[in-house]
Every structure is written in structure tokens, then in C-alpha cells.
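Below is one structure, written out as C-alpha cells; the observations come after it.
With one protein chain held back, the other chains of the complex are shown just where they sit.
Here the chain labels run A and B in written order, and each chain numbers its own residues starting at 1.
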Amino acid sequence: MRQATTILTFDTPGRGLTDITRAIAVWQREIGIGEGLLTLLCRHTSASLLIQENAAREVRSDLVAWLDRVAPEGAYYDHDDEGPDDMPAHLKATLTGVNLSIPVIGGQMSLGTWQGIYLAEHRRMPHQREVALHLFGA
Amino acid sequence: MRQATTILTFDTPGRGLTDITRAIAVWQREIGIGEGLLTLLCRHTSASLLIQENAAREVRSDLVAWLDRVAPEGAYYDHDDEGPDDMPAHLKATLTGVNLSIPVIGGQMSLGTWQGIYLAEHRRMPHQREVALHLFGA
Partner (left out) sequence: MRQATTILTFDTPGRGLTDITRAIAVWQREIGIGEGLLTLLCRHTSASLLIQENAAREVRSDLVAWLDRVAPEGAYYDHDDEGPDDMPAHLKATLTGVNLSIPVIGGQMSLGTWQGIYLAEHRRMPHQREVALHLFGA
């Protein structure tokens, strides 16, 4: 049993979902662990991680639009230091969560056929986001 | 320290929560790890995993009804390939999440007295759902 850690950096184009499955899989294969556990932590409070469908593009745009309805911009918040999209971004990050743990089986992440790993940017503007990774196993 | 992985399959009766605590505990005891970490990943994008109260049945029905209010069916979505319950199911899976990690202490999952592990089916129809499991420890 051995382990590895790293921090990967991703550029987001502003609000929306960025598929990071391939980058995560590349690192996982480099480490060369066939069976184990992979954990991801998004190191931010206005971006997050989620697993969702990787096929129909509308699933992602509908999801982003729904988050806007559940955590709308508006006069609800005391915290608006960085603009009207700031506090809704914190709420969306809380709803979706900032960490994921994925069993590795047979040399691959045990994701379902239609599952991809997405970095969710909740701010309007592009950002550089860090994801901490931990992988262990044999 | 050693590890084990498996994929368990569960039949869901359509929308609602299925208690999978016992099946998970049976596998955990078979592996025979007394102290460690157990991780579960639901391999789908319209079903999910959550930990909630295992006593009062109304907690689960109220939870399912609340998810319907937060992510209602209706004319909100571009994605409806599989019917009106399709996109709400993706949203509910995102809100509740598809993975759980549970410390194992003294030979048992360290769940609280009132906590059960539930597979949440968000589609109307019955489905067969896979949960990937990873357990390691000593």
C-alpha cells in the first residue's frame, strides 16, 4: 500500500461546469495504483466539485440555471464584498460540496458510464482554481 | 493494513429512499476490518446516497416531498430526453451527492444511533443501481 498527493490547477471560464475527469484520470494512472481510493478537495469557497452526466450538454446548462434559481442574486445578503454573484457562489458551493472520494477498481476510477467529474465555477468571472488530490492503494 | 473493493447492486422501487445499511454492514463484516475507512460511490446521475434518520418513516417521505419542491418537474429544463422526471432527478442527485465516507471503529461503521445509509432513487420507475465500495484498514 502506498499513497501520493498533488495539487492540480484549473482555469475556469466563469460560471459553469468544467469537465476535469481526464486530468484526474491521467494523474491517477501516472501514480499507477490499480486498486485504492482517490479523494479530491476543491480549495475554494465559491467553486465546488460534483459528479454529473457527461453526455447531454443540456444537463449541465439546466443544472447551472437551477442553481441560479435556488441561490439567486438579489437583496437577500449582508455579504456582498465582491459583488452580487459573491454570496450566491458561496451558497452554490455549499449545496454541491467541495470534496469527492472515488474507489479505484481494476486500474480505473469506478465511475459509472455516464458520470464525469466537474469543477463548478460559481463566480461570473474566470478564475484559477486548485484541487488537492490524494490517492492510495496498491 | 489491507483493502477490499466490490460493486453491490440494488433494485429500487422507483422514487424514494431504500435503506442499504444492512447490506453495507454485511459486506464490511465479511471483509473483517475492525478499524478503517469505508467509502461508497453511487455510479449513477439520477440516483444518490445520503445518511438520514432510520426511525420515523415520515422523515423520509417529507424529504422526498421536499426534493420535489426544490427541484420540481415543469417547463424549466432543456433536457427532457427521458421524460419530465429526468432533469429533476439529476438535480436531486447533485443536491444530495453520490458518495459517502464512513470511519470504521471497533468493528462497526461509526454511524450515530439514528443514522441509516439510504440509496435515493430520483426517477419515477424502478431501476437497478450500482454502488462501488472501498474498505481499508486493519
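The working rule: a contact is a pair of C-beta atoms (placed from the backbone, for glycine too) under 8 Å apart; a residue touches a chain by one contact, two chains touch by 3 or more.
Here the structure is a predicted model, which means the values were calculated and not measured.
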Exercise for the section: Kindly state which of the options B:Gln28, B:Ser46 or B:Thr96 is in contact with the chain not pictured. Expected result: B:Thr96
Handout entry: Contact set of chain A toward the excluded chain (per top definition)
Key = 1-3, 5, 7, 37, 39, 41, 43-45, 70-71, 76-79, 81, 87, 90-91, 93-95, 97-99, 101, 130, 132-134, 136
Practice task
Write the list of chain B residues that the hidden chain touches.
Solution key: 1, 35-37, 50-53, 56, 58-59, 61-63, 65-66, 69-70, 95-97, 100-105, 110-112, 114-115, 137-138
